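Only a single protein chain was left out; the remaining protein chains are all shown in position.
A and B label the chains in the order they appear, each numbered from 1.
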């Protein structure tokens, strides 16, 4: 057990549960909807990753503490929103905290997902391990957004999945070079988090096409 | 083969196929869409459960009678709607029948899903078995609603997934206490069905936050 990685996973779980609960509150869901979306967001990415790995039952079913932590975090968001009588993301400070925790979750889960692939014996398949990292990082948010009938974050936000890919790749290369795994993890996470926050702050954009005519697909 | 459980599974399959077909008719889908959504709703939850269990191919592919029954039920809904020249859920009696059959499907599939986990050798993992029950109960409806771009029932209806959790938990505990499996099943199903119907009748609500300000997630 690596305590740094374990602590990081707890932080990532809290961060994503908070983002799921916040969206549920915004969508006016009831208490169960808030807890459900918090848990799905926090644990959905890892569950999809484990299905791709053929690692069944998915790890979350043997680590009830993550589910409990996600439920608790979501419930605290519910209480906070109730106390405030409304939105939980209304002030500038809230918005910064939300984006910071979301970026933290992304960076942490990208590294953990890559590591899960290496631990399960696919260390030779760099492509698979890195995609597992991205999937773990963005998967929970995709399920969260689809269940709320929003176009997923990953397709709308600046440099989101790309940040996860960069962190996963850096972590993979460092471990491959026999760098200490805790150090590799921290560097990989820091890369994703800082890239994501910088992209948001400076509004870095990937190129986009401004369509003037309506496309026709029938 | 336990004939009571087998009969229950057939009833649950019909109930959920009907709910999928009814939504497809409401969404003005064509005959294939109606059959497709009926089958997906009836068998989607069990398929997701089997993927989580690593039980591949999923059981539905070895039990073609369930698929056939779901197709037949959906087709009868199509004929009924055609004969009536429109909605299949327009009267108060229809609405009651629809909600009764949906509650029946939920209760039956919650128990069957929990039992599948115990049969496949995970009886010691209460958390996993109970979540499998809930997944089997609500999974098909989630896929149905997402494919119709609705926010899933489970996030909108009063005491829906919670009713499935209660029935799964009661069934698990009774089996654990060595109560006869048929009796345990019937008690678990009855708990979910009655809780769901009571919640609907009395409009029991889980707490919810009435937000006055627009939350901001960017």
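Definition applied: contacts are C-beta pairs under 8 Å (C-beta built on N, C-alpha and C of every residue); 3 or more make two chains touch, one makes a residue touch a chain.
Being a predicted model, the structure only gives us computed values, none of them experimental.
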item: Selected residue (touches chain absent from view) among A:77, A:103, A:161 or A:197; value: A:161
item: Residue in contact with the excluded chain [from B:98, B:122 or B:176]; value: B:98
item: Residue in contact with the excluded chain [from B:72, B:100, B:146 or B:181]; value: B:146
item: Touch with the omitted chain, as defined above, among B:14, B:42 or B:81; value: B:81
item: Missing-partner contacts on chain B, residue numbers; value: 19, 22-33, 36-37, 47, 51, 54, 56-58, 61-62, 64, 67, 78, 81-82, 85-90, 95, 98, 146-149, 157
item: Chain A residues touching the omitted chain (full complex); value: 51-54, 122, 125, 127-128, 131, 142, 146, 149-152, 154-156, 158-162, 205-218
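We adopt the following convention: only the chains that are shown with their structure count from here on.
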item: Chain A-chain B separation of Cα centroids, rounded to whole Å; value: 29
